[in-house]
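Worksheet: one structure, shown below.
Every protein chain except one is present and positioned as in the full complex.
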Amino acid sequence: MDGERAMRDPEFTLATGPAGVYPRVLAALSQPITHYYDPVFLERFRRTEAKVGQVFGTANEIILLQGEAVLGLEAAARSLVRPGMPVLNLVSGIYGQAMSLWLKSFGAQLHELGVAYDEAIDPHEVAAYLDAHPEIELLCVVHCETPSGTLNDCSRIGPVARARGVLTLVDCVASLGGMPFDPDGWQLDVCVGAPHKCLGAPPGMSLLALSPGAWAAIERNPVAPRDSFLSLLDWRDRWHGSGRFPYTPSVSGVYGLEAACDVFLEEGRAAVLARHELAARACRAGATAMGLRLWPAREAIMAASVTAIAVPDGLDQAAVCDYVRARYDVLISGSEGAGNLVRIGHMGPTASAFHPVVGLAALGRSLADLGADVRIGDGLEAALAVVADIRRTSA
Amino acid sequence: MDGERAMRDPEFTLATGPAGVYPRVLAALSQPITHYYDPVFLERFRRTEAKVGQVFGTANEIILLQGEAVLGLEAAARSLVRPGMPVLNLVSGIYGQAMSLWLKSFGAQLHELGVAYDEAIDPHEVAAYLDAHPEIELLCVVHCETPSGTLNDCSRIGPVARARGVLTLVDCVASLGGMPFDPDGWQLDVCVGAPHKCLGAPPGMSLLALSPGAWAAIERNPVAPRDSFLSLLDWRDRWHGSGRFPYTPSVSGVYGLEAACDVFLEEGRAAVLARHELAARACRAGATAMGLRLWPAREAIMAASVTAIAVPDGLDQAAVCDYVRARYDVLISGSEGAGNLVRIGHMGPTASAFHPVVGLAALGRSLADLGADVRIGDGLEAALAVVADIRRTSA
Amino acid sequence: MDGERAMRDPEFTLATGPAGVYPRVLAALSQPITHYYDPVFLERFRRTEAKVGQVFGTANEIILLQGEAVLGLEAAARSLVRPGMPVLNLVSGIYGQAMSLWLKSFGAQLHELGVAYDEAIDPHEVAAYLDAHPEIELLCVVHCETPSGTLNDCSRIGPVARARGVLTLVDCVASLGGMPFDPDGWQLDVCVGAPHKCLGAPPGMSLLALSPGAWAAIERNPVAPRDSFLSLLDWRDRWHGSGRFPYTPSVSGVYGLEAACDVFLEEGRAAVLARHELAARACRAGATAMGLRLWPAREAIMAASVTAIAVPDGLDQAAVCDYVRARYDVLISGSEGAGNLVRIGHMGPTASAFHPVVGLAALGRSLADLGADVRIGDGLEAALAVVADIRRTSA
Partner (left out) sequence: MDGERAMRDPEFTLATGPAGVYPRVLAALSQPITHYYDPVFLERFRRTEAKVGQVFGTANEIILLQGEAVLGLEAAARSLVRPGMPVLNLVSGIYGQAMSLWLKSFGAQLHELGVAYDEAIDPHEVAAYLDAHPEIELLCVVHCETPSGTLNDCSRIGPVARARGVLTLVDCVASLGGMPFDPDGWQLDVCVGAPHKCLGAPPGMSLLALSPGAWAAIERNPVAPRDSFLSLLDWRDRWHGSGRFPYTPSVSGVYGLEAACDVFLEEGRAAVLARHELAARACRAGATAMGLRLWPAREAIMAASVTAIAVPDGLDQAAVCDYVRARYDVLISGSEGAGNLVRIGHMGPTASAFHPVVGLAALGRSLADLGADVRIGDGLEAALAVVADIRRTSA
């Protein structure tokens, strides 16, 4: 294949984040940079925090860390965990697995509840585990495991933990703004989201919502980061406490984040979530009708922001993705170690009727080129039938 | 004063960074977001690293940390310092002072060489101190102390350290791209710069250049961050080693950084530095002729990117800055604790002939309003005379 | 149907121009406005004229009129035509028809050679007509008739006219930059193109290339516009003659146009034209396999920038387009009076592999919704088969 072709800009980016940015967000990014202590910026930063709170739908305190979501996750875990602390980590995928490594390296006494990476954690088992281990102080869970396109039911896990006095640390990076998520109603303590998935902004920021209980635990933790880029306490004490930033915030990133929140809030939560759901249903129907198998074990645990599709026998996920990109200028995501699967992202601006159709078309045609037995036309027709069906009833 | 007026966008931002962004950088920020594993982005990231190396003027390895300069400084210090390590920190200002706090909290055996915050460290004293303390392994120095507008002579400090087998950690955040800086010629080991000062890009990134000796020390350091947002080793081993990012890079920030490097490289180092020097000389001449006193003790140690001006007796720096912003819509910087001084930044796009004139006009008029005895007209005329003089000889 | 849904931004604009703008062009549009007599702008304007000449592939003089293509066409026709002048107008579609109205109103002695609007003019008939009417001085022809998706063969009509001493006025608005076009090789005198079709820039400019013979005729014409927004002579005499603009040029429009030329010239004529051809072939194959009839009578006369598709009996083109937009957020074009047809544009950034697939999907699904008998899956599969086939051989 022509190597040079592969270096052209993609015609479509249908990856699992970043996966396209709203035009209004792009325009915001190019606004003149005000100084971070200019009164106009100070007001804008506070306004953006408030809007992030509205996107979360929470009354909890919002912290905007100025680095992408991994910063937020590490900062949250380090803030909560002290050596010897008993922590239950739920592992249903790659990101859950990575949290276990961190927890161990931070000195936690690690408990794990795991399932295969095409499954989700059963809240009843969580309850039983916590009942059997009353010493556990913290539970970590990934809401949407993007590498396998699955969802853990935080709406039930949260109350299970809270009822037992266990704090929760929830990775909602790939669900915030694209799927139902309710920190207060679900009784979650530390939620870490990001702008570059369903919110349709570029990466570079961590969005955290922390409950009073979480703050109390962090304050008590002698090893919680202080005077550090990883510190949540610095942001609370300095920025929220005395109006001084711990370090220079990403001015243009804040502009972009505010614009992304505006898109979400003006379109409205219900409409945005419906768009993600529409895209997901169409994508699933299309893949299935094409003769492909969806990766997650059951539809009930499939995420609305990403469709994970098992790669037909004899083909390898990385090779498939490279082929799609090189031959058809479309970027879809491979596995990140969760199995032999590929993924079509439909988040933010690509959570729409036709972006999944493009993704299915590029994937289907590539699989056919590579020798797989796929019914491309049937797949695309089925995806469109779902769109038609949903639009008919919503019109 | 009318509070509402103060919330208007500034007419001019003449702070000490961010202090304006080149239009080409703003345009780059609004380009569509490609996925960070798209081949086009991978190439762009590597190209940007190479351009940052050219801006540094170094053959050392470049690491682009995806958070503003404080991340880079903390990551560098944590990577180099182990508990009990004897470290000499040069303290000529606020940022040097802050490094001492970090070094202590990281467990270093701290040595300090300090001067008043309107002075610079004498390289001879550094040599003498190191000779007297041969156990010292690391020397930390801030090249440009923006809070006081002074410069430490790294061109002489570097060789002094290297000759004694001492590694150097240099904060060049406010000098990179605006003043002579030569990591290889000056024998510096770890240099930490930033895009949002003289390079005229927004904040959100740390630019590091590390010598082979620095890497060797970091590898040997058992407490150097690993598997962390603070880790330099992750970037070297994963990204440079196997093409995997430790976490999602700030795609639009990389676009902006590349554009800023392009501006620097296309205009040319000599021309860009001459612009900064022109602005600085005009600003100093103007302030002096206005009847004000420059804060640094001697012209030889004044930075080209920021002019620090002592606030006349009876007035307070914060009140002066607030007044300038509220009454005249111009943002200049106050002190950050270095003394009763205000600062006019001239960096990146504001390193020009007339931006300092605006800064002097707004400052001078404000001081007059507040009762100080300033000769505004004389000051502005003197600044313009310097510009005229330099332009005449350069034309 | 929900009226409110129809007012959302389109998910895809697949109209026949403007039909999407390259991101690089959008970024250029937001660059700071220099004054039109600033030396930097003067150089930029001249450079842009030169690049437009390269896009045309002509050595003829380039005039950039600062209004959309209708301005250029009217200015050209008024400049060339004097009352009583015998003019042959070729009419194979709506734009040819409109030229007849103008020619009559300008007082020309009008000759017409026409065909049905799904056909193209036969160059032999042109030759025969000119031979039979040696008094004719000017021939007007539309290269690409966007309303019906057809192409007149200017490569043969040009030489026929030139051989008989007849000047040609060619509307290449919808072909320039997307299909083979060669003013000099084809011996064309006045060519009028535009940025907002195949070049992927916004509307607002007319791009003209004029031969020496054309200028001679215009100079001789006593009613050619002078001292007017419609004047070509003003631009030649004032701007090219003495460096004074007849009126203020559209500064940001010029920025956008230059960026669009850069996209074309850097990707390369062959590659850009191949993209348009790929999109057109895929779109035709898809529509046909779906069970639809292409509007033009023969494939040989189909344009590469737009696919015109006959609307199935019982449905109306306008209603179909409105439905596609309202129900599926995709904008395709209806007829402009050429018949009961709809059109999918594939020009500039939408001249790609998958934009036509989206257009076919939205159209096919809409027709099905409206009761037509279409095989959506077969159509999309056929379109993708063409893409696969072309990419295989080009890879």
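Going by the order they are written in, the chains are A, B and C; count residues from 1 in each one.
In this text, a residue touches a chain if its C-beta (ideal position, glycine included) is under 8 Å from a C-beta of that chain, and two chains touch if they have at least 3 such contacts.
Not measured: the values here are computed from a predicted model.
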Contact with the hidden chain, among B:V330, B:I344 or B:A372, goes to B:V330
Options C:R8, C:H124, C:H240 or C:R298, residue touching the unrepresented chain:
C:R8
Quick one: say which of C:S228, C:T288 or C:N340 touches the chain that got left out.
C:S228
So that we can see where the missing chain sits, which residues of chain A does it touch?
23-24, 26-28, 30-32
Spell out the interface residues on chain C facing the chain that's missing from view.
6-10, 13, 15, 17-21, 26-27, 29-40, 43, 66-71, 74-75, 101-102, 105, 196, 202-204, 227-230, 246-253, 256, 325, 331, 333
Where does chain B touch the missing chain, residue by residue?
1-2, 5, 11-12, 30, 327-330, 352-355, 357-358, 361-362, 364-365, 368-369, 375-381, 384, 387-388, 391-392, 394-395
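The rule is simple: only the chains that are shown with their structure count from here on.
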Same vs different contact residues, chain B with chain C, by half of numbers used:
same
Of every pair of chains, which is linked by the largest number of C-beta contacts?
A-B
Compute the rotation angle for the C-alpha superposition of chain A onto chain C, expressed as a multiple of 5 degrees.
180
Of all chains shown, the one whose Cα mean is least distant from the combined Cα mean is A
Distance from chain C to chain A - Cα centre to Cα centre, in angstrom
44
Taking each chain's centre as the mean of its CA atoms, how far is chain B from chain C in angstrom?
52
Multi-chain contact sites of chain A, meaning residues that touch two or more partners:
30
